[in-house]
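Of the protein chains in this complex, one is absent; all others appear in place.
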Amino acid sequence: MPQEKQHPGFIPRLISPRELFAEGNRGCQGCGEALAIRQILKAAGPDTIVCSATGCVEIISSPYPETAWRVPWIHVAFENAAAVASGVEAAIKILKKRGRYHDRKINIIALAGDGGTADIGLQALSGAFERRHDFTYICTDNEAYMNTGIQRSSATPYGASTTTSPAGKESIGQTTPKKDMPMIAAAHDIPYVATCCPSYPMDLLAKAAKAFNTEGPSYLHVLSPCPTGWRHESHLTVEIGRLAVETGVFPLYEIIEGRLKMNVVMEKRKPVKEYLKHQGRFRHLGPDEIEEIQRIVDEKYVRLLRRAEFDRSLER
Amino acid sequence: MTEKKPGWKEYPLAAVISKPGSCTYHNTGDWKTMRPVRDDSKCDKCGFCWIICPDAALFMGEDGYYEVDLYHCKGCGICAHECKKSAIRMIPEEH
Amino acid sequence: MGIRTGMEVSIAISEAVKLSRAEVIAAYPITPQTHIVEELARMVADGELDAKFIMVESEHSAMSACIGAAAAGARSFTATAAQGLALMHEMLYIASGLRLPVVMAVANRAMSAPLSIWGDHSDIMAERDSGWIQLFAETGQDAFDLTIQAFRIAEDERVSLPVVVNIDGFTLSHVIEPLEIESQEDVDRFLPPFKPVIQLDPDKPISIGPVGFPEIYTEIKKQQNVALVESYKVIREIWNEFRDMFGREYHPVESYRTEDAEILIHIAGSTAGTARIAVDMLREKGEKVGLIRTRLWRPYPFEDMKKAVAGVKAVAAVDRCLSFGGQGGPMCSELKSAMYNLEEKPFIAGFIAGLGGRDITIEDFFTIVKETKKMLEEGGGGEEYRMIGVRE
Amino acid sequence: MAVEEVESRLLAYGHTACAGCGEALAARTVTEAAGPDVIIANATGCLEVFTTRFPRSAWRVPWIHSLFENAASVASGIEVALKALGREKEAKVIAQAGDGGTADIGMGALSGMLERGHDILYICYDTEVYSNTGFQRSGLTPLYAHTTTSPSGSVSYGNLTRKKDLPAIAVDHGALYVATASVAYPQDISRKVKRALTFTGPKYIQIHCPCVPGWGIESHMTIRVARAAVNCGLMPLYEIEEGNMVSVRKIKKDEHVKVDQYLMLQKRFSHILKDSKGKDLIKEIQAIADANIEKFGLLINNE
Partner (left out) sequence: MIEIRWHGRGGQGAVASAEMLALAAIEEGKAAQAFPSFGPERRGAPVMAFTRINNDYIYLRTGITQPDIVVVLDPTVIAAVDVAQGLKENGLLVINTHKSVEEIFRDFSGKNRVAVVDATKISMEEIGRPVTNTTMLGALARATGIVSLESLENQISSRFPSVADSNIRAMRRAYEESVLKEQ
């Protein structure tokens, strides 16, 4: 039965077989970012333009004369993916109006890592959201500047050791909590915000599809484990992403038109220790610090649940 | 005799790459020290290994099993680690 | 024939952008550029110009959005000045490196600190090497004409480079004066719709802005530099065509009363107008003085410059920009280096004047000529440059 | 007024702000409330231009201006330097900017300052427009306001986007103290500044300041217009400490006005007050006010 032969499993039946982010890219073994992008482009399809910030993804995907992209792609600089996407979006709108471009719907993606999003690119992102461009901003968050050698970003979590927030005699590593980018994005009153992780491909694909179908700006925050920067074994990438969700370190939720919805509520969350223990960047932490991290995670999780409950009550 | 490298006139404008997905010619398969091997008797063809491979290095074969594209597989081991049926294991690369 | 009218020069530039049928305009406010982009915003709001106007959150994003828009195939324009141009700095290199034909007007203004909103050329001189074609306007008519020409030059397949049109902040940008506005039909004949060489298109998915290893970077830069140097020919060709259609002439270096001149004043921008009056007055007194004005700053018109100064005794090179700790003024340095290998070369005296909006008066030009003559009589040498009008 | 009293003003008279300038009044109130032991990092903008025409300065506290986009970064440097020198007890650090210098070109620097947890009070003087360069739209320009870069015209009704919710964004950054204030209530500004300075860490106050030429109002109407913004619900005044709402300024029923009462005082909205399409647009603005009234529980009965 040829049909069964083509679609033997559950997952492949639902997912496009086209690889728009090509094999042979130069990502590290077990790269969470490459995995996330591969999945996202399956949801996006070929009628997509990607505006990439400088960073690992840009470097691993475009060493001249090779490219991993099978969709039109542009890289300009580090801090301006959202601004470049703004220009692309405006251009395509006016070119369509003047009959000088395909009339098909084109997904416009601005793509950056956590540094390019939460630090140097935050302003361009904020401006593009405020101006209501019709595009999707995707932050592949690996919680440090991996491309330049694992320096701290504002998305680096409390207690993580990086090359510019190293753990040492006088320091536990990063001392500030992770900047809450999805919430900051949502505070811009944009219609769609979601957190996701490639360890949950179906969830990620569904959210990406929603984001692309949203009129106006949308934001996807994708936790992308980095074996090199987090110092974990390459085969654990997917598992660590899963543990981030199961421990409540990285809750999966959507904020649609300002209303927050938890996608998975972990009644019994695993202790964060389970998540931390695989990662070299947390190896220096003692029981007190781990307890502090547990406290931060708990507090934030409870806050989220409360907000979700409140938002649900508004729907009555 | 060494190959003659292209001169400046031979490069495209602004080094734009006009061959989409051309990195597929790049052999990242030679990065690996371990390679995945499938046990057909355990595999239920669910496809999870395929969708969680960062390198798109699995492809569906004639019979519905997912074959490893050894030219691109970097040997990260995620597929083996994640397989719920333990149908994939990593074995040392021959040398 | 255009229609003669009185108009603020900033508004004339906006008219030129409209007549050029620009498709995306991205800008951020900074004095004295504002009137240009405000007028464009009004044209869009009134439906006179069917374009997208993006009021971005910084100049960095203004240039980024123009790069994105040009890459998507739209005719793109922005305008800025001083700190705004400096904030764009890295993007300027990328626009030219990606060979995207963005057009920008710069209302030249001094750089902070102390904060000065007034005109000089410090802003654009800091971007001298960013790979853009750079033109200077003296009059409102120039500003209008050069803006239309800029799109044509930038988008020419043989060029594919961004172009900046420099107008002096306030002394040109905010002045109302008579000029000729050309008709839409004529501008359409001169400037066909933009046919992008590089375009983001799902039917032909290219990758723009890849990583360039040491293996290829030099070759790509060579290619870019050759395009910039050779744009000279295209620019002249386009200027000839413009002259044939509209009757107004443009040259890389423009001379005034240089026949039999012994001393030439060299300057760029609107102040050349005042210099012209000073030359007239000196000529009346029998002094053999002339004027050369740089219209095309990048690519530098070496041959035109050599021709323009051939046979003169001295050139008084006046810059509205100070190169700290260096030769004094960038235009003077360039002129000197262009002459260095010539067997017969004029004495070149450097002057800095008109910083941060200070007028360069007719009397200042008298002083400049007098000082030049004195230095010449003393056999050259002495200080590398002099600052005019500075109080002790 | 006694000469000594005038001479002790921390923000002196004689600056060159427009007659009736809301920002000047707000800045004076902030400076007086903060007291003499402060160092101010000021962004480019009206406040900078009208207070420091060389060789005269309106400031009697140490003050620095470097650029438009970086008040928060300069303040961060000052704060860390004071700590490094062991002098952090000697002065409090204030960063201040207009709405453009805060919500647009200074957004990145502000975000970084908040995230790094510097002990700085950031004040945004929100005039809802780039006043200094001639009234261009900013990220805090409200819906349908006419500005020179979001002009009303035959195919446009002014600014088509809503005001960026910067206080909410600051809260989501984990700022310890976030408050909104209005120049209509100087004592409230004063109290909030003093309260903010009791927190060690990043603080953010956004003060709504009408701009006489930018909004097209009469110079004597500044306070009245600002008050109407509060009383129609468009400009809720509140305080958030460590993420928790601790105070909201209530609107008494008899003070409450509909948004058109606020809009009609300003030329920048005149284009939506005259035609029939404008009625629908005003409804949209009213809906924003109503949502605020509900969200913050603004309306109360008279006592």
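In order of appearance the chains are A, B, C and D, and numbering begins at 1 in each one.
Rule of thumb we're sticking to: a contact is a pair of C-beta atoms (placed from the backbone, for glycine too) under 8 Å apart; a residue touches a chain by one contact, two chains touch by 3 or more.
What you see is a predicted model; the values in this text were computed from it and never measured.
A.B. asks: Relative to the complete complex, which of the depicted chains are touched by the chain excluded from display?
C.D. replies: Even though it is not drawn, that chain still touches C, D.
A.B. asks: Using the document's definition of touch, tell me which of C:Val229, C:Met245, C:Ile277 or C:Leu342 contacts the absent chain.
C.D. replies: C:Ile277
A.B. asks: Which residue among C:His174, C:Arg236 or C:Arg283 touches the omitted chain?
C.D. replies: Final answer for the missing-chain contact: C:His174.
A.B. asks: Using the touch definition up top, pick the residue from C:Gly6, C:Pro214, C:Gly286 or C:Gly379 that touches the left-out chain.
C.D. replies: C:Gly6
A.B. asks: Hey, which subunit C residues sit against the chain that's not shown?
C.D. replies: Within subunit C, the residues touching the omitted chain are 4-6, 8, 31-32, 117-118, 168, 170-172, 174-178, 270-271, 273-274, 276-277, 357, 359-362.
A.B. asks: Write the list of subunit D residues that the hidden chain touches.
C.D. replies: 16-21, 46, 49-50, 132, 212-213, 219
Everything that follows uses one rule, which is that only the chains that are shown with their structure count from here on.
A.B. asks: Centre to centre, by mean C-alpha position, how many angstrom separate subunit A and subunit C?
C.D. replies: Averaging C-alpha atoms per chain gives centres 43 Å apart.
A.B. asks: Just give me the whole-number Å value for how far the CA centre of subunit C lies from that of subunit D.
C.D. replies: Result: the chain centres lie 39 Å from each other.
A.B. asks: Let me have the rounded angstrom distance from the C-alpha centre of subunit A over to the C-alpha centre of subunit B, please.
C.D. replies: 23
A.B. asks: Got the subunit A residues that touch at least 2 other chains?
C.D. replies: Counting only residues that touch two or more other chains, subunit A contributes 61-65, 67, 69-71, 79, 123, 126-127, 130-131.
A.B. asks: Give me the residue numbers in subunit C that touch at least two other chains, ranges are fine.
C.D. replies: Counting only residues that touch two or more other chains, subunit C contributes 55, 57-58, 98, 204-210, 212, 216.
A.B. asks: Which residues of subunit B touch subunit A once you look at their complex with the stated criterion?
C.D. replies: Residues 15, 17, 19-28, 31-32, 44-48, 50-57, 60, 62-64, 69, 71-72, 74-78, 80-82, 90 of subunit B touch subunit A in their complex.
A.B. asks: What residues on subunit D touch subunit A, complex-wise?
C.D. replies: 103-105, 107-108, 111-112, 115-117, 139, 160-162, 164-165, 168-169, 171-174, 243
A.B. asks: Applying the document's contact rule, which stretches of subunit C touch subunit D when the two form their complex?
C.D. replies: Of all residues in subunit C, those touching subunit D are 27-31, 34, 37-38, 41-42, 44-47, 53, 55, 57-59, 83, 87, 112-115.
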